[in-house]
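Handing you this structure, nothing more for now.
All protein chains but one are shown in place.
Letters A, B and C name the chains as they come in the text, with residue numbers starting at 1 for each one.
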Amino acid sequence: MTPATPRSPGGFQPSDPDYAERVRASFGRQKVMAFLGAELTGIGPGWCEIRLPYREELTQQHGYFQAGIVGAIVDNAGGYAGYSLMPADASVLTVEYKLNLLAPADGELLLARGEVIKPGRTLVITRGEVHVFRDGRMIHCASMQQTLMTLHGRPDRPAAGRKEKGS
Amino acid sequence: MTPATPRSPGGFQPSDPDYAERVRASFGRQKVMAFLGAELTGIGPGWCEIRLPYREELTQQHGYFQAGIVGAIVDNAGGYAGYSLMPADASVLTVEYKLNLLAPADGELLLARGEVIKPGRTLVITRGEVHVFRDGRMIHCASMQQTLMTLHGRPDRPAAGRKEKGS
Amino acid sequence: MTPATPRSPGGFQPSDPDYAERVRASFGRQKVMAFLGAELTGIGPGWCEIRLPYREELTQQHGYFQAGIVGAIVDNAGGYAGYSLMPADASVLTVEYKLNLLAPADGELLLARGEVIKPGRTLVITRGEVHVFRDGRMIHCASMQQTLMTLHGRPDRPAAGRKEKGS
Partner (left out) sequence: MTPATPRSPGGFQPSDPDYAERVRASFGRQKVMAFLGAELTGIGPGWCEIRLPYREELTQQHGYFQAGIVGAIVDNAGGYAGYSLMPADASVLTVEYKLNLLAPADGELLLARGEVIKPGRTLVITRGEVHVFRDGRMIHCASMQQTLMTLHGRPDRPAAGRKEKGS
């Protein structure tokens, strides 16, 4: 789970020394990640890596990972890349993302990597790349550009009473 | 399942009279839609509507529908809006989409609607809107702009031998 | 200059009753608009319209309005749509925009219209459409989706000493 060689492409200094635990705890609260079968496989200051193994349940009509699922994991990789640089008492919101699908996401494993390109006090801009592994090859299948918002003073914790929704 | 009043906002004329069955069959082959619990609830010439009821498994850390899941259903609504106007022997590919998240997707049901804004021979441009229903109110939670590509002469059928992947 | 029938598609209520003068004054300070030959031809609560007559100087290699020029006027139409709803002591910043070019911008006049789709305290989301007039026809040539930021407490005034830049 811990990356062998933490890299910080932008040379960012996290304001919260415990950012990695904070990211992992938040990721763990995202029920959708467990549901899809996604794992957080790397986190550093300003970057994040998520992996998603192939499952038939995640495919579109041609048997590839569906575009929206590719979007879901790279949106999250970008979001946690940004969140790693935010203060301990903040939470993160995706304002928007734009995803170009470069090749069919046809393979055994998706690897999404998000990186901060501009950390601002309120807005954080990230980029994401998704590769798919097929028969030992790694194919670049999607590129994302994303805007995040820092919600200061609103720590990322589950809202009380949420569990009752829909019941 | 069939919408009470088929509407065609752009006044488009489908080239394939059996477009609705073709869209439904393709949607049915998208295993990910059944996995998420999404239903195709409306299809017309140049538009498509998909609904997704709340499930705890689809939520992010605050208990809302995760942004990527919102993206997955509206990408599909836009894709089938475009596919409805394509010839019977074509398949559809998402080139890119851009999603703005306008409000938390916090509620009991997501409703995504895609509409063609420009049907070209090769490229089709669509727009999508997502609303979330909460306590009897309908909240506009996301807007999408999308580019699709028509793959002529490649009917949308499951690829032979796909079932074995991953095994 | 004043539109015959002010429309407010979203039914927005401006917080500053003098929004129209404020928008016009800011537009007048954008030297690039005069340079391109663009005119502000309509402003209302949450919408703005800009026109740009054909000039050979604005064309790309095929003689059409260049895509970036189309982007420049619709970015501005969206920006002032958002600015119309901002408080009197704020200024507006484009965070990002996404532009789909739907048809060649080939004609005598470009008409860009921006509309607010979601006014937030900090972020404002807009949409823009560009039409080109050719031989009496009006052709939809571009669609934009845009994110703006409100800079509270920083009125839109020329920065002191700016005039000397480059000298």
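In this section, contacts are C-beta pairs under 8 Å (C-beta built on N, C-alpha and C of every residue); 3 or more make two chains touch, one makes a residue touch a chain.
Please read these numbers as outputs of a predicted model, since none were measured by experiment.
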{"item": "Which of C:A20, C:C48, C:A81 or C:L99 contacts the chain that the document leaves out", "value": "C:L99"}
{"item": "Of C:Q13, C:Q60 or C:T122, the one touching the omitted chain in the full complex", "value": "C:Q60"}
{"item": "Hidden partner interface residues of chain B, rising order", "value": "95-96, 98, 122-123, 147, 149"}
{"item": "Touch list for chain C against the chain that is not drawn", "value": "26, 29-32, 34-35, 53-63, 66-69, 71-73, 75-76, 79, 91, 93-101, 108, 156, 158-159, 162-163, 165-166"}
{"item": "Residues of chain A (touch criterion as defined above) contacting the omitted chain", "value": "98, 100, 102-103, 117-118, 125, 127, 140, 143, 145, 147"}
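As a working rule, only the chains that are shown with their structure count from here on.
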{"item": "Centre distance in Å when chain A and chain C are each reduced to the mean of their C-alpha atoms", "value": "34"}
{"item": "In chain A, residues with contacts to at least two other chains", "value": "95-96, 98"}
